[in-house]
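Before any comments, here is the structure.
The complex appears here without one of its protein chains, the remainder shown in place.
Here the chain labels run A and B in written order, and each chain numbers its own residues starting at 1.
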Amino acid sequence: MTIRHFLTTQDWSRAEIDALLEQAAAFKRSPAGAQLAGKSVALLFFNPSMRTRTSFELGAFQLGGHAVVLSPGKDAWPIEFEPGMVMDGEPEEHIAEVARVLSRYADLICVRAFPKFQDWSVDRQDKVIKAFAQYATVPVINMETITHPCQELAHALALREHLGDLAKKKYVLTWTYHPKPLNTAVANSALLIATKMGMDVTLLCPTPDYVLDERYMEFGRLNAEQNGGSLKVSHDIEEAYSGADVVYAKSWGALPYFGRWEQEKPIREAHRHFIVDEAKMALTNHGLFSHCLPLRRNVKATDAVMDAPYCIAIDEAENRLHVQKAVMATLAGRR
Amino acid sequence: MTIRHFLTTQDWSRAEIDALLEQAAAFKRSPAGAQLAGKSVALLFFNPSMRTRTSFELGAFQLGGHAVVLSPGKDAWPIEFEPGMVMDGEPEEHIAEVARVLSRYADLICVRAFPKFQDWSVDRQDKVIKAFAQYATVPVINMETITHPCQELAHALALREHLGDLAKKKYVLTWTYHPKPLNTAVANSALLIATKMGMDVTLLCPTPDYVLDERYMEFGRLNAEQNGGSLKVSHDIEEAYSGADVVYAKSWGALPYFGRWEQEKPIREAHRHFIVDEAKMALTNHGLFSHCLPLRRNVKATDAVMDAPYCIAIDEAENRLHVQKAVMATLAGRR
Partner (left out) sequence: MTIRHFLTTQDWSRAEIDALLEQAAAFKRSPAGAQLAGKSVALLFFNPSMRTRTSFELGAFQLGGHAVVLSPGKDAWPIEFEPGMVMDGEPEEHIAEVARVLSRYADLICVRAFPKFQDWSVDRQDKVIKAFAQYATVPVINMETITHPCQELAHALALREHLGDLAKKKYVLTWTYHPKPLNTAVANSALLIATKMGMDVTLLCPTPDYVLDERYMEFGRLNAEQNGGSLKVSHDIEEAYSGADVVYAKSWGALPYFGRWEQEKPIREAHRHFIVDEAKMALTNHGLFSHCLPLRRNVKATDAVMDAPYCIAIDEAENRLHVQKAVMATLAGRR
């Protein structure tokens, strides 16, 4: 039997995504389960985490399983991902061994591996999680690399809870300022899931340099076509917010400036006014606001927006627990 | 229903404290329970821990629950605690989100946050745990901030095991030397619980500069009055030890020198003779000795004292497990 991984929602059909969301909603109503009884999950963090780690660890527990948390290079050995290397540098072992050995111990392997922010042509290959998927003999789950599919599910579930059917809703993914150039993962993921749900999606960003990688733009257009929605890019704040049903905010570094962040910095600084505030939200169709968290208050969104009843970021964060239980139960159940 | 936290024993009546101690004694006789079955506990450590982490984690397990351990700023994101900030510094997220999200995942939130040792007027506000209590929608438990209420319960239980009723016993809290200026938390806590138990308490310290914060001195006097004991300060080692039933040692930095530790250092160095040794213990009424641990042997107490039958520090440490199970079971049972 082929191993089914959860690396990107793009590998899962709309029907399969809907099934995961239904399972998640069921876990939200009734948290306890035995789908992972006696089973174990390895959580590998190459980058820090609060929500992801807590929700995966407790999700495994609530289903009768146990998660072991590993931080390679910190409390575990640094790992080599390239094949054929003469390993006389830092890494003490190769992904071939790491993935195979963990597959003997654990029933699921979950990986967080952010880009290195030096060369997008390298980072966009998503080598770390692909190497895990290549060598592992158990399912691999993406805990955020250059996409963040678990966040997508949590986001979609929160939107459905508040809006019901999402088809043809106006969805704005807005870039916001952040003092550092951040990962495009959640932005890529927002495009994928919003278009998959058939929404009319506007990507709002300061300049064409902030448009996302063409791979995800193309997936977005394809999803829109297949699910009756649309995807467009806008640099006009007022136009984008007008009549929006959903505003989703995220900061990210402009891809053409990848690795040359000092040159991008003044451009970013010049667009601090992209902050989500009450005036902008007033332009929407009583729109919901959300964000994947962590969020810098009064930089990405104002206190007033974060504390407003239309802010569903905490609901979305809670849903991480439920959707990840659905993903784990589904993948472990196939074995 | 109001959320009941466990931030300081001062918020809990003598009868409530007695009930917690009885529950703890019951857990000591019979460790297994189902009070946390399917429930989870988030343990947040802003500072290192051995006993606290182990005893909370295993305590949750023994009651059927699961504890997730987080170190913000190390393996989780750094957190902002001030309201209304434009968050363009280090912290990636605000306590408002952290506490609310964790409340969705976990049934209890436990926090260790030591003072920063720069400005006592800031540290004495105990902002970190108060912010958690403000924003969390589940009970918050103090794992040591500027008081250490779980240590208090463990200490009181150990004393009762050896002395029975504690009323009118002579209790000496003695300052000891340590190469670094330490937190006053356990000293504050010792005052609170010893007076709450109606003991005759002597705070023994080198000079008036080492008297504890007036807030805790005042709580101590109040407790003494209500529970039939007394509280006095002494700088005379012989007088203090004479006839003592209990000697509890702790080192702490002098509050008037807070943040100017180089100036305090020679004063501390001049009082190395406050070390607890056999000669001093010989002055007591066959007194017990204890300490919260970690303890530097032959600096705070001699090997002979630590290895003597009257040293109950290991019993006190064990009791951390039992009392914390009582606190968790009590708070989780109210939800």
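We adopt the following convention: contacts are C-beta pairs under 8 Å (C-beta built on N, C-alpha and C of every residue); 3 or more make two chains touch, one makes a residue touch a chain.
Just so it is clear, the model here is predicted, and its values are computed rather than measured.
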Looking at the whole complex, which of A:Leu20, A:Met50, A:Leu63 or A:Val98 touches the chain that is not displayed?
A:Val98
Residue among B:Glu57, B:Glu80, B:Asp107 or B:Glu144 that touches the chain left out of view
B:Glu57
Even though one chain is not shown, chain A touches it at residues 38, 40, 42, 66, 68, 70, 72, 74-77, 80, 83-88, 91-94, 96-98, 100-102, 104-106
Write the list of chain B residues that the hidden chain touches.
31-32, 45, 48-51, 53-55, 57-58, 61-62, 71, 179, 293-299, 303, 306-307, 313-314, 317-318, 321
